[in-house]
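Here the complex is missing a single protein chain, while all its other protein chains stay put.
Labels for the chains are A and B, by order of writing; each one numbers its residues from 1.
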Amino acid sequence: MTEWRGERQARDARIQAGRAHADGKVVPAGSVVDLLEAVLRPGDRVCLEGDNQKQADCLARGLAACDPGKVHDLHMVQSGIVLPEHLDVFETGIAKRLDYSYSGPQGARIAKMLYGGQIQLGAVHTYLELFARYFVDLTPHVALIAGVSADRDGNLYTGPNTEDTPTVVEATAFKNGVVIAQVNQIVDKVPRVDIPGDRIDFVVEADTPFYVEPLFTRDPAAMTETQILIAMMAIKGIYAEYGIRRLNHGIGFGTAAIELLLPTYGEKLGLKGQICTHWALNPHPTLIPAIESGWVQQVHCFGSEVGMDRYIRARPDIFFTGADGSLRSNRAFCQTAGLYACDMFIGATLQIDLMGHSSTITQSRVAGFGGAPNMGSDPHGRRHPSDAWMKAGREGQVVGDPALMRGRKLVVQLVETFGEKLVPTFVEKLDALELAKKIGLELAPVMIYADDVTHIVTEEGIANLLLCRDADEREQAIRGVAGYTDVGRGRDRAKVEELRARGVIRRPEDLGIEPLDADRALLAAKSIKDLVHWSGGLYEPPAKFRNW
Amino acid sequence: MESLTFRHTTKKPLPGSVPNAITGVVASGNLEILLERVLPPDACEVAIETPIAGYGPVWEAVVADFVARAQPGGLRISINDGGARPDTVSLRLLQGARLMEA
């Protein structure tokens, strides 16, 4: 007779074993290791919640402290490899296999461990892709998640950083998995129920509040004239040109400069209401001046940002908030919004090759992708028109029946020609290819493929790749904005001038921009303190960004 | 430290009569540029002191583009570099020329 309930019985047994260390669902922080050793089975697929912002760090420490004799060979399926513990478990044998999507601060160590064979890598995914696989072939047996508070029934308040939690819980709880949540405190009644209690099996009152990285805070004091010049070109040459109203910004200084130029330079160009009204974006502090100046209609967020909670609570017309008043973020939905409902993604990268492939991977660092490849791609499933999307489609269409033309998402790379320590952004060959060979990856970790990129903006100009008609034009268009890098100096000057005459390349002067006008005086806020003033004192920046 | 000097002949002198000007600060990723109107009107000399070796061809290209664009005849330009990127160098050179034209 076929067994149809084996998984369910296994789940019941895990929960039964875990209950020995719990009072109802509640587990004291000191018993985390016992709980995990009781619930986990060798070879389990485990999602240890953590992404580029919040971390289930108490549970991560607990997992790393488990006895590798009892808990071993786990298959970690998680968004972020961010904490040291995320990799420690691979050194001790607690974990063996890994599928993930982002590894900012651990990028160097993960590269070393991949090379050393301590980690069996499945793949480096995008967020949305990994979430999708949670529901198909990477469904977790156990999910270790983080929230702000829970009641004794397990009803969970995630706080403003809801992020991945609903997705992870959905996949685990409804497919015979066990969900363990760490919370900052157990309360009688949660402010709002982000996850209903019947999806949470255990609640751990953590020893310290979960860690959140202020990843999206860019200090205006550090913005350079070059970044301001690039921002001016982007606003005038792309935002205004295509009438971009729905968009996502990356986390770099270039896009933060754009946010700070909207109320000043953008205002001067008369673009208010014409561009940047609807966003899929984390609550960037640098967006505050634009919001306060009436540029922004609404913002949906992947996660929150440290210090923005009071401001968001006071601006429910702009942000998605719960009945309790606090932000409700959701990474899966916001990624989907960025993919399908935005006409433009604009962000930075570390390397761009002659065709326009880009990567944030260097020879010694595997930083992962996060969400950029989703938002930075042209979604072939899109079926609703918009002026920006259709204009880009027309520019890109070379042959075929105009009646069957579809639009194009604008995917814009905003880069300075040289990065930190005079490392060139433009290269003949991406380091990612070398790395893939070195550690035996079947698929090179390319962040955004060339065929998705529509524009590259540097301090030298804008290259509109939609208008390039063959590979040679494309290469010269890229060389033509690559400045004084080897790639840039290797340009065919005559060809570049021809492309410029056709508007494929546009220099600041072609856009009516004087580079010497790119001055910090144009920034709506020149410091974090200015942002606090713009917010009416509602923005509370983390201590490391203060100078008062 | 690496010292580089580039000499160019220009088609015309830089307009204006400001005798000298300085712009920028020697800091990480930045540089200071001292401009002095002391050469014959069709000559321009750019002397660079940089702590970052091996970027001679890049400096040469940056300076050549600047000279072609600004026609800074008559100027001796002295640069103390703190590891500035080429785009910053270009910007400061243009800022300096503008100050001299005032």
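The working rule: a contact is a pair of C-beta atoms (placed from the backbone, for glycine too) under 8 Å apart; a residue touches a chain by one contact, two chains touch by 3 or more.
In this text, contacts and distances are computed from a predicted model.
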Revision key, fill the gap. Should one name the undisplayed chain from "Malonate decarboxylase beta subunit", "CopY family transcriptional regulator", "ABC transporter ATP-binding protein" or "Oligopeptide transport system permease protein OppC" using UniProt, the answer is "Malonate decarboxylase beta subunit"
Review point. Which one touches the absent chain: B:4, B:26 or B:43?
Key: B:26
Review point. Mind pulling the subunit A residues that touch the left-out chain?
Key: 221, 520-521, 526-527, 529, 532, 537, 543-548
Point to revise | Footprint left on subunit B by the chain that the document does not show | key: 1, 18, 20-23, 25-27, 30, 32, 34, 36, 49-51, 78, 80-82, 95, 99-100, 102
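Assume only the chains that are shown with their structure count from here on.
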Check your understanding: What whole-number Å value describes the gap between the mean CA coordinates of subunit A and subunit B?
Key -> 41
Revision key, fill the gap. Subunit B contacts subunit A in the complex at 52, 55, 57-58, 61-62, 83, 85-88, 91, 94-95, 98
Practice item. Spell out the part of subunit A that touches subunit B in their complex, as residue ranges. Key: 224-226, 229, 416-418, 421-422, 459-460, 483-484, 489, 515-516, 518
